[in-house]
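Of the protein chains in this complex, all but one are displayed in their positions.
The block that comes next holds subunit A.
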Amino acid sequence: MNDDLFGGDSSQWAFGTDFEDPLAGVDTTMVDDVVADDLALYCLGLADDALIMSQRLSEWCSRAPEMEDDVALANLALDLLGQARLLLARAAAASPSVVPVLPEGSPVPPEDALAFFRSAGQFRNVRLAEVPGGDFAHVIVRLLLFSVARRELLERLRGSRDQVLAAVAARGVKEVSYHRDWSARWFLVLARGTGESRRRLISALDELWPYQAELVRCGAVDLALADAGVGVDPTTYAGAVDAVLGEVFATSGVERPSRGPLAGVGGRLGRDGVHTEALSLLLAEMQVVARAHPRGRW
């Protein structure tokens, strides 16, 4: 672009709003004893969790209870969007066969092809991420359940033999620790605030709790990658997740919900591409512009 039309320092052009390269200097070679498709599917799961959560969080933009909360929610959505972008790119690098095929000559990069040109059955996020939003208590409970589990995962993933996953995890663990603390603080505030806030909080917790178990369920891909020292077996941190949630519930004086985990369909859950009815609607909106212009440049 023609910078001198604007004058000023062009090095500041995307200051604070564009992605710097968080992988600068990271070894991007693939670990050779891992099945490429397994690694791609593993990355897609982690990426899709972040992407769909980010999409739901960004629905709050201009709707939060206070302007400060609006800014905070946008920050959370931006962090997760950044994680999703790196993980989608890694999935594509691991196995180009997972990337949807676009018309010859399309300039759409692989991470965007994955985000905008897959259908619901190809998404691997947990169902918790996609459930339609409710009130502010709903956003807090969802974020708490999600970020407590993701933080434990990322903490352990820092030691991955895949240097890209390790780098994404090292960066992400700081972000998601903040998300966890922010939502835990709000959980406490709403639990202790007023009768109304407590009622809403408990109702959101009752609604979302059945989705929680899916966050710490171990699938075949998790197991294969954990064996190779590339991924993490969620059952290894299920106890840690449970302990953190137990502490938040105890401090807030909220009882652990009694409902059991939500069943899958023929045993298949979000990670297996079986979702709630909400996901295809979410994607219809998220993908509409990109899909209308498969050769578009943005």
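Keep this in mind: contacts are C-beta pairs under 8 Å (C-beta built on N, C-alpha and C of every residue); 3 or more make two chains touch, one makes a residue touch a chain; residues count from 1.
In this text, contacts and distances are computed from a predicted model.
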Between "Succinate dehydrogenase/fumarate reductase iron-sulfur subunit", "ABC transporter permease", "Rieske domain-containing protein" or "1,2-phenylacetyl-CoA epoxidase subunit A", choose the name on the UniProt record of the chain that's been left out. "1,2-phenylacetyl-CoA epoxidase subunit A"
Among the options A:Q163, A:S197 or A:T236, the absent chain makes contact with A:S197
For the chain that's not shown, point to the residue among A:A115, A:L208, A:V230 or A:V254 touching it. A:A115
Selected from A:A84, A:A129, A:L144 or A:V230 as touching the chain missing from the view: A:A84
Omitted-chain contact residue, chosen from A:D37, A:D70, A:E207 or A:D272: A:D70
Where the complex has a chain not shown, which of A:K174, A:R268 or A:R295 is the residue touching it? A:R295
Interface with the unshown chain - residue positions in subunit A: 1-2, 5-6, 8, 12-19, 55, 58-59, 61-71, 74-75, 77-78, 81-82, 84-85, 88, 107-109, 111-112, 115-116, 135-136, 188-190, 192-194, 196-197, 200, 285-286, 288-290, 293, 295-298
